[in-house]
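Have a look at the structure below before the remarks.
Of the protein chains in this complex, one is absent; all others appear in place.
Every chain is named by a letter (A, B and C) in the order it is written, and numbering of its residues begins at 1.
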Amino acid sequence: MYKNPHYFSHLAHVELISPKLEESAEFFKNIIGLEESGRQGNSVYFRAWGEHYHHSLKITEGTEPGLGHIGWRADSPAALEEAAVQIEKLGQGIGWIEGDLGHGRAYQFTSPDGHLEEIFWDVEVYEAPATLQSKWKNRPQKNPGRGISPRRIDHITLHSNDVTKDREFYQNIGFRYNEGIFLDANEPGSPEIGAWLSVTNLSHDIAFLKSHNGKPGGFNHVCYAVESREEVLLAADHIIENGYELAMGGPTRHALAEGFFFYVDEPGGNRFELYAGAHLVFAPDFGPYRWSLPENPNDAWGREMPWDKSGKIIK
Amino acid sequence: MYKNPHYFSHLAHVELISPKLEESAEFFKNIIGLEESGRQGNSVYFRAWGEHYHHSLKITEGTEPGLGHIGWRADSPAALEEAAVQIEKLGQGIGWIEGDLGHGRAYQFTSPDGHLEEIFWDVEVYEAPATLQSKWKNRPQKNPGRGISPRRIDHITLHSNDVTKDREFYQNIGFRYNEGIFLDANEPGSPEIGAWLSVTNLSHDIAFLKSHNGKPGGFNHVCYAVESREEVLLAADHIIENGYELAMGGPTRHALAEGFFFYVDEPGGNRFELYAGAHLVFAPDFGPYRWSLPENPNDAWGREMPWDKSGKIIK
Amino acid sequence: MYKNPHYFSHLAHVELISPKLEESAEFFKNIIGLEESGRQGNSVYFRAWGEHYHHSLKITEGTEPGLGHIGWRADSPAALEEAAVQIEKLGQGIGWIEGDLGHGRAYQFTSPDGHLEEIFWDVEVYEAPATLQSKWKNRPQKNPGRGISPRRIDHITLHSNDVTKDREFYQNIGFRYNEGIFLDANEPGSPEIGAWLSVTNLSHDIAFLKSHNGKPGGFNHVCYAVESREEVLLAADHIIENGYELAMGGPTRHALAEGFFFYVDEPGGNRFELYAGAHLVFAPDFGPYRWSLPENPNDAWGREMPWDKSGKIIK
Partner (left out) sequence: MYKNPHYFSHLAHVELISPKLEESAEFFKNIIGLEESGRQGNSVYFRAWGEHYHHSLKITEGTEPGLGHIGWRADSPAALEEAAVQIEKLGQGIGWIEGDLGHGRAYQFTSPDGHLEEIFWDVEVYEAPATLQSKWKNRPQKNPGRGISPRRIDHITLHSNDVTKDREFYQNIGFRYNEGIFLDANEPGSPEIGAWLSVTNLSHDIAFLKSHNGKPGGFNHVCYAVESREEVLLAADHIIENGYELAMGGPTRHALAEGFFFYVDEPGGNRFELYAGAHLVFAPDFGPYRWSLPENPNDAWGREMPWDKSGKIIK
């Protein structure tokens, strides 16, 4: 009888590689408004004001922009051990590492397409210094109101050379497959263009888009959330007034997952998404809802898509 | 090594008793804007436009307003069986029933204070008739825009004569204890005034408040969610323009759980809450955050509380 | 010494011609959510819930969609007489008519490009029937919450074969020229593509766009306002769920005048704009701010423009 293993609890952090570390750090601190929570080696760590851990973003200097690694919180100490066993059984395991700033011992693995990931249980819970303490005890710190000031990390979207294979791997480690895009969703075997999966009640914690360039382990964007669509609109002006461009035009609503969003490319070349208003998923057997590419799942209101007719990403 | 059992998936429905069935049904249909999804015996069933099941609210005629029962969706078929075993072990089990409109076989139980509940796996997934079908396949139907038009059920809040006992029972069946109120949160053994718990990423799926009248199985309110605080504000005007009063004044923000809300009493005498903007909880070891009554966890912005100094509900 | 004549008070109503009267009436009543306030001959009259007059929209059956006439409220009885004298002096006067449903004696005139207009003082103040009366005495009726339910008319945008001439005529009857578009705003004599003018504190009560087809008295759109950008977003979904398309894509922000908007074409072929968030203009010597076409005054956030490089409207 089927039972969800619940190895994973939620997306804890993302490491991005930037060829312009200080410019990227400046962008995330002052334009986006994250809090710098640490520096180590050639990495800078950030957390959003509403997050209870040490960091949700690590930026590491490197030659090419892209993904460093993804960090997941396990659901419990036992779930962590079980996850390691299951991932090893699926042939994607790497092994245990000692941890990083803000969290302990972690089990490393890769997605089938080669994205480096880790899962861990032990974390450092953030304690705000006096000047940042909130009047409300359930907030890890006060909202600094600097830049866009998102509240929390939302999800990560990756490129994959075989969306089906990656999607199935995540389903095999307990992720729910919520929605997907195919060239023709009504035709069995039609090429799979994208897949959206979650372990939480979010519309997705991770998504895969068909890669456009054949490189393994590709990165599309990391997304942070504000709490209202009005804040997304205010943020759009803020981004432009501070010298950046919205990467695919003004805020609009995704049909798939329903997030109200815009993209902006940070100075190091990595895409950032701002998000509000995505639906939550409660049914454990929700979906999957399968979209055909011509249904334009990217924009509920009719704007041109970032894919060409073959499903290749063009924006 | 600790592991969360994940018996429960989410709050699926609530049954309320109304001494004025047709007036209550009219209120939920036209003022709140739920969809009537069935009638059977002396019960009327409703669902919100964004819900994928047959109903989230059942109103049954009876002499006194209050709770009929609470329905939970299990996390999986196996989780349902395990839940029954665990609840029986805890001495709160009643036994299996055949189901109801919209769902199959369910295991009945009571909370320590006597609230009737059930957990089930098999559900009827809602299929909209042609006139209500949405243009977007991930929406179970189009938003009818009638009344307040909430998207989904959010949580239920109950009265308990022993908050501690009820809270511990729910912790023992896998609920996370997120936040709570005590007369003095810093004093061990201080009377427990309220407890907020969840199995989802919502700030709470169920809450308990210290009962004011000694009756077992008491009900405080059922809450539905809209997607923005602006919609809560629009709804406040709508409620008043249609002849109802906001039960505790205009919309404001809870400090505990952060929901932006108002209450209104339906014609049958049951309290309804409208909600947006509550924080989500991702960390499996979040909190619990313990508030002292004088910290006014009910209102972040300073309005008078619904409790007297002894923690007795007065509104 | 300069003195503003203040002949006009504000835009009171617009008459549109529809080849599909009943379909247009159905659209404005149930999709947009205006109140039908009268029928006479082959015309149907509508008002928005927040308007204090008999109507702000009159739809008259006719062979081609387009403008019927524009009705302006004078600033006072004396201002009405002075307006007639001034307009006659400018060579645009037609003469006095007896009035229409909802208003009295009016002075008719045309814009230089041939748009039929009228100015009047005597109006019928709307009195809501008991079922529509608001709890708040400063609201002419309760918000029915039907369809988009805009609060009030905002402005009208017309086509002109000589924007400069039309703009100057309106300036000569007391309108403030707030903003405008030229092929190259920095080059004297550059072709004038558009002009935005107001007599109120709105960003514009009337605007002119260079006509694309040479026909006189052309119509671009009529605009109604809701009170928040969130309501514009909710309305976008509502429009699409009810079988209509957004004429130029999802909601976005105009750079010029700053309104957050979308367009939809009603069944009779006339364009309707929904609006929120435009700035208000208080300085009597505000602007004019002159934009060059390549600055994309139509979209603050970078979406493609509705003009080609010569300033010809293409959408």
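We take it that a residue touches a chain if its C-beta (ideal position, glycine included) is under 8 Å from a C-beta of that chain, and two chains touch if they have at least 3 such contacts.
Since the structure is predicted, the reported quantities are computational estimates derived from the model, not experimental observations.
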item: Touch criterion as defined above, residue of B:E15, B:D75, B:D205 or B:D299 at the omitted chain; value: B:D299
item: Residue touching the undisplayed chain, where the options are A:E230, A:E258 or A:D299; value: A:E230
item: Listed residues C:L16, C:A84, C:A255 or C:L274, member touching the removed chain; value: C:A255
item: Hidden-chain contact residue, picked from the options C:I193, C:M248 or C:A300; value: C:A300
item: Residues from chain C at the interface with the omitted partner, ascending; value: 1-4, 6, 9-10, 50, 52-53, 73, 75-79, 81, 123, 136-138, 151-152, 179, 200-202, 227-230, 255-258, 277, 279-280, 282-284, 286-287, 289, 291, 295, 300
item: Footprint left on chain B by the chain that the document does not show; value: 228-230, 233, 236-237, 240, 245-246, 249-253, 260, 262, 299-303
item: On chain A, residues whose C-beta touches the chain left out of the figure; value: 134-135, 142-143, 145-147, 228, 230-231, 234, 237-238, 240-242
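In this section, only the chains that are shown with their structure count from here on.
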item: Interface numbering overlap (same over half, different under half) for chain A and chain B; value: same
item: Chain pair with the most C-beta contacts; value: A-B
item: Inter-centroid spacing, chain C versus chain B (mean Cα positions, whole Å); value: 46
item: Gap in Å, rounded to a whole number, between the CA centres of chain C and chain A; value: 44
item: Multi-chain contact sites of chain A, meaning residues that touch two or more partners; value: 228-230, 300
